[in-house]
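With one protein chain removed, the remaining protein chains of the complex are shown where they sit.
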Amino acid sequence: MFHTALSLSDLLFLLKGASVTVAVTVVAVLFGTALGLAFGIIKAQFGWLATVPLTFVLDVLRSVPLLIQLILANAFQSIAGLGLSPFLVACVVLSLYTSAYCAEIVRGGIEAVPAVTRRAARSLGMTWRQDMTNVTLPMALRVALPGWIGLALGVMKDSALVLWLGIIELLRSSQILVTRLQEPLFILLVVGAIYFLMSYPIARLGGRLERRWREND
Amino acid sequence: MFNYTFHWYQAFRALPQMLHGALVTLEVAMLSMVLGVAFAVLLAVARMSGNRVARGLATTWVEVARNTPALFQIYMAHFGLGAFGIHLSPFTALLAGITFNNAGYLSETFRGALNAIPPTQARAARSLGMGPVRAFWSVVMPQMFRISFPPMTNQMVWAILMTSLGITVGLATDLAGVTQGLNVKTFRTFEFFAMAAVLYYLIAKTVMLSARLLAWRLFRY
Partner (left out) sequence: MKSSILLGSLLAATCLATAAVADKLDDIIASGTLRCAVVLDFPPMGSRDADNNPIGFDVDYCNDLAAALGVTAEIVETPFPDRIPALVSGRADVGVASTSDTLERAKTIGFSIPYFAFQNVVLTREDAGIADFEGQAGKVVGSVAGTYEGLQLEENVKGWGSGEYRPYQSQADVFLALSQGQIDATVVTSTVATSIIATGQYPGFVIKGDAPYDIDYVSLISLREEQGLLNYLDLFVNQQVRTGRYEELFDKWVGGGAVAPGLTIDGVYR
């Protein structure tokens, strides 16, 4: 008979960790998407020469491991004496990280809208703003949404790294339990299952949306 | 503003050590990519095959790889398998973890690419007298690689980024491991990790550039 020392309160402890994971993810995805939308529009709208600095920064955010970004940001805020909480540092870093990927998704979406369509919108007398909000972005959304869902799930999984800053999220709380209970395999499996349950349904939804929208093309 | 004096000299003196770590990082990433592609092809084929067991196993692999954190997968390769008495060294555990992850993501890429190749191609190859394996190997697969080359490049960059997670399973020889080793001795966190960030950026850029050259060399008509 299978026996485990994992008690109900330990399971609640894990779920508390999971709620921290979700909180960090939601904040990062919200701010990251807002920033990414702005960056993506800028990148799609202006020539590459004008956006070289922005492109470089976003490129760095996508080429340096997230773990190292977190360590660096934390070290920097301490050097500068900002006194930010680890949670805030984690949210800022993850938001910027998200925005770098989101900008690419948004740019891809906008560039997928045929130039003729946009010219037609403008020749109907629409302003740039009207064209953006009523024509281009709705069409771009269809192209970009599956990628965006993938990104949001990616951020949730990558948020495990914030444990390095001392934040007790899902993976860290499992390590705490492993230390006390010495059942690494079972506890790790439980944690894997929790991550899977948080990610898989949304991933399936994204896949379904992608397929359904492709049929309408 | 800064109540802190930067000790850059110390960091520069450690550069040779860190460059050596960068080589290990590149080595893990490349090996994981080669192995990942091989497994991914098998997984993609298994998922499209009629065999239910093969399909079930492949689907489980792909979904677990795509729906749990890479850090979890690497930790599992070291301490999870360790519970069964399977001992992977930190290097192998990291390699196994990243390979598992790469294979999961790449197989989905390949599956998409395979769906995009018209089935008439395979049929034409078969009617020319090729066997099913030969037709897949010399007609379908090259096209699959061409279609999925850009996502493969992205996956390679991700593989490089993922190598930094090796420190959590006791790896001390890759770039992140070397940097952390220097950090815990001197606590000059910012200086050392800033150097590491620059090196990671350069590695990623070099890989992207070589991939573009390679694509130009391999896939032009």
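Per-chain numbering from 1; labels A and B assigned in written order.
Everything below uses one rule, namely that a contact is a pair of C-beta atoms (placed from the backbone, for glycine too) under 8 Å apart; a residue touches a chain by one contact, two chains touch by 3 or more.
Keep in mind it's a predicted model, so treat the numbers as computed, not measured.
Touching the missing chain, out of A:F13, A:F31 or A:F196, is residue A:F13.
On the side of subunit B, touch with the chain left out of the figure occurs at residues 3, 78-79, 82-83, 85, 87, 89-90, 167-172, 177, 180-181, 183-189.
Contact between subunit A and the absent chain runs through residues 7, 9-10, 13, 74-75, 77-79, 81, 83, 85-86, 164, 166, 168, 175-180, 182, 184.
Throughout what follows, only the chains that are shown with their structure count from here on.
For the pair subunit A and subunit B, the distance between mean C-alpha positions equals 20 Å. Against subunit A, in their complex, subunit B makes its touches with residues 1-4, 63-64, 66-72, 75-76, 79-80, 82-84, 157, 160-165, 176, 179, 189-190, 193-194, 196-197, 200-201, 204-205.
Those residues of subunit A that touch subunit B in the complex are listed here as 59-60, 62-69, 71-72, 74-76, 79-81, 153, 157-158, 160-161, 171, 178, 184-185, 188-189, 191-192, 195-196, 199-200, 203.
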